[in-house]
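The complex is shown incomplete by one protein chain, all other protein chains being positioned as in the whole.
Moving on, here comes subunit A:
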Amino acid sequence: MISRSPGRAGAADTLAGGPRRRRVLKGVRAGAPLPLLLPALIGLAFLILPLVALLIRAPWRSMPHLLTSTEVWQALQLSLLCATAATAACLVFGVPLAWLLARVEFPGRGVVRALVTLPLVLPPVVGGVALLMALGRNGVVGKWLDSWFGITLPFTTWGVVVAEAFVAMPFLVISVEGTLRAADPRYEEAATTLGASRFTAFRRVTLPLIAPGVAAGAVLAWARALGEFGATITFAGNFPGRTQTMPLAVYLALQNDPEAAIALSLVLLAVSIAVLAGLRDRWMTAS
């Protein structure tokens, strides 16, 4: 579209008639103005270039060796496990929360929605510190968890899951809430008149109807959890095999083994592309 020159468009102009001509003209108008085109191309290059550089500098030959080391495998396994567990937690608590926000009118709903969205814009490190204050050994809640149940979350694998869930849940809630708002609430009413309790109506009617939105939200949350760094390192630390996830491993490797860092980054890039491919029906074709 952007490469279509005025000359060619002019030729098409005289040859084709009616709707086709209009389409060509529209294409020219959409791509033409230089003050828009130039920054657009720079922006595009800015986004793509680093990823290309990663591919160019990748130590392809030593790749198999780098990726089969125990540490890499440990980090990858831990990452997948924690991200999946965090996503499960997001689903269990986030879907009902989204339903509450979308379907039940209560005072202060706007404030609650803002609070739910906060972790989205909060620097993850701050999230990690906040989690320490809440769930740390001397935290507001953590104190009781420790003395009553003997549960300690910070600097454990469960801590990683908690940190990731904290950061990822807003993605799921917002995605599911949006889908719920778009879904026709009258289906729930129809279910009610057939004798379904509100919970049955949700489980048997609403949930299947919003399943695509829930799936998309879960994938988003999973991807966010997989890449989590700030909150994780603050709340759970950086212990190989226990709390060292891929992003932490990448950061650490960059200090003493840059090639390994690149290799690990490529793995995460591949996962990201896979996520995007999985979501393409939902977003990329929407435009």
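Criterion: a contact is a pair of C-beta atoms (placed from the backbone, for glycine too) under 8 Å apart; a residue touches a chain by one contact, two chains touch by 3 or more; residues count from 1.
Just so we're on the same page, contacts and distances are computed from a predicted model.
Peer 1: Select, from "Cytochrome c oxidase assembly protein CtaG", "Putative FMN-dependent luciferase-like monooxygenase", "ABC transporter ATP-binding protein" or "Electron transfer flavoprotein subunit beta", the UniProt-recorded name of the complex's unshown chain.
Peer 2: "ABC transporter ATP-binding protein"
Peer 1: Could you tell me which of A:V205, A:A231, A:A253 or A:V271 touches the chain that is not displayed?
Peer 2: Of the candidates A:V205, A:A231, A:A253 or A:V271, A:V205 is in touch with the missing chain.
Peer 1: List the subunit A residues touching the unshown chain?
Peer 2: Where subunit A meets the chain not shown: residues 184, 186-187, 189-198, 200, 204-205, 208-209.
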